[in-house]
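Dropping a structure here in structure tokens format, bear with me for questions.
Omission of a single protein chain aside, the complex is shown with its protein chains in their original locations.
For reference, chains read A and B in written order, and residue numbers begin at 1 within each chain.
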Amino acid sequence: MAQMRATFQEELRELEQLLDVEADLVLRSLRAAVEALVTRDSELADEVIAFDDDIDDVYLRTHQAIELLLARQTPVAGDLRLVLAILHSNLHLERMGDLCTTIAKLTKLSADLPSDEVLLGAFREMGERGQEMIRVALEALHARDEELATSLIHLDELIDRSNRRVVSRLLELGPENLEWGLRAIVASRCLERVGDHAVDIGEQAAFLATGEFREFTDASHDPRPLG
Amino acid sequence: MESPQIDSTRIAQVSRGLERAEIERREKVFTVSDLAVSYGGKPALEDVTLDVHRNTVTAFIGPSGCGKSTFIRCFNRMNDLIPGAKVEGTVLYHGADLYGRDVDPVDVRRRIGMVFQKPNPFPKSIYDNVAFGPRVLSLKGSLAERVEKALRDAALWEEVKDRLKDGALGLSGGQQQRLCIARALAVEPDVILMDEPASALDPISTTRIEDLMHELKRDYTIVIVTHNMQQAARVADMTAFFSVVVAEDGSARRGVLVEYDTTAKIFTTPADQRTEDYVTGRFG
Partner (left out) sequence: MSRSRVWKNRAFEAAMLFAMLVAFGTLAVLLLDTLVTGWPQLDAQLFSDSPSTQPEEAGARPAILATLYLGLIVLLLSVPIGVLTAIYLEEYADRKRWWNRLIEVNIQNLAAVPSIVYGILGLAFIVRGIGIGRVVLAGGLILTLVVLPTVVVASREAIRAVPDSIGQGAFALGATKWQVVWRQVLPAAIPGMTTGSILALSRAVGETAPLIMVGAIVYVAFDPTLLGPYTALPVQIYNWTKQPDPTFQTLAAAGAIVLLAIVLSMNAVAIFLRNRYRKQW
């Protein structure tokens, strides 16, 4: 039978592509935010903050597109799961964008404070990891790949380790770097949250692939160490 | 890392559908002002004002008895054939009065074609069905070419090209309706009116007809009446919602236009509560 409802199929494809547009913006924002953080570049931080408007714009448009698609095409089955997965992922990407903005704001506040090489190294690593996770998550979504999606848990583990390293390093540095330390904790936490959101997108990819909506790990059953 | 090839206009279109402003930039095909229709003195439809724009699909939805079929028949003067029917108000077609003194209804119907609810192929061959219009209008040019083009545009050619001389009544319901569409296309109209074109068909044939409408609106202006509002949501650019108004003593029922806007607006944030009640299925 020939392909039917071509217009609808087209609209679904374009909706999925909107996520890529948003992810692209988030990746750029993340890279720039971490760069600004480790090089203590206030101007770059300002750019990141301004850039969040672009991310919010795509977020809004994606939401409107979802609303319109649901109203007009009444998707069911796989199509409906796709739209719901995009709905959730859209939010997670937007939150990632906000986290990058927070990091940028922190950079501006701590620009003239002393820093530590170990910590900066950790931040760089977390930033790289985060970017990788965003790419993997989106790929898992497009490919409807459950295995790829669950692999995000391991990547998230790496970010969590880096986060713990940051905390222990800060404790080592002592109270004279308190202000900077507090800021650094928050920045580290933001980067760790980026990883969590990427995992959430992975959960959406798994839902899309299997029809089962579940968390990869329950907080109460989490075998990983705290902190 | 490459960015996907999407430009901002397409993003806007995906997110909001065809904007009202963009539709209104297109040429007005019909301009209706204060239209009222009555049958034998009894009002059927009142107070209708709207514009239909080129290369759009405009849908009329509403409960039964709201006058949407009556309204669509005003566009090709089919109401003239009903004794006792009276049309008041103005209908302009490309700026000219459709009901003007020196306007020939026959000429109107050549430019404004119609497809009916129940497929009504003539009891003749498939070829003769499509050829009927060009023959009675004495259109120039190769008849066989016209027939083929019409059947192709109606997405029926592949299925019937080897049996053009067979009787049209031997086709399935969905095929018959596409044949009726081909018949209308054969006279090269400007506008195609469809009065509940898919309500007598099965779901797959319905989807085929809807896909056809998406194709056809590139070259024609389409107006459809449908009692299936999901169909309007799927195919129409602009949607007009009609409702029934009952007189105080419960005697007279007449149709009125309640809301007319982009389909996106009607199905996401309708302005009138009656529209909201209808599209959510709360009230008929």
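Structural remarks
Rule of thumb we're sticking to: contacts are C-beta pairs under 8 Å (C-beta built on N, C-alpha and C of every residue); 3 or more make two chains touch, one makes a residue touch a chain.
Note that the structure is predicted; figures quoted are calculated from it, not measured.
The undisplayed chain touches these shown chains across the complete complex, B. The chain omitted from view is touched by exactly one of B:133, B:174, B:197 or B:270, namely B:133. When the full complex is taken into account, the listed residue touching the unshown chain is B:187, out of B:61, B:156, B:187 or B:216.
One of B:61, B:114 or B:257 touches the chain omitted from the figure, and that residue is B:114.
Set against the missing chain, the residues B:44, B:57 or B:78 yield one that touches it, B:78. Interface residues of subunit B with the unshown chain, by the touch rule above, are 76, 78, 81, 83, 106-110, 113-114, 116, 118, 120-123, 132-133, 136-137, 167, 169, 180, 183-184, 187.
Following the convention adopted for this analysis, only the chains that are shown with their structure count from here on.
Contact residues of subunit B toward subunit A in the complex are 1, 3-4, 6, 10-12, 14-17, 204, 207-208, 210-211, 214, 230, 233-234, 263-264, 267-268.
Of all the residues in subunit A, the ones that touch subunit B in their complex are 4-8, 11, 14-15, 17-18, 20-21, 24, 27, 58, 61-62, 64-65, 67-68, 71-74, 135.
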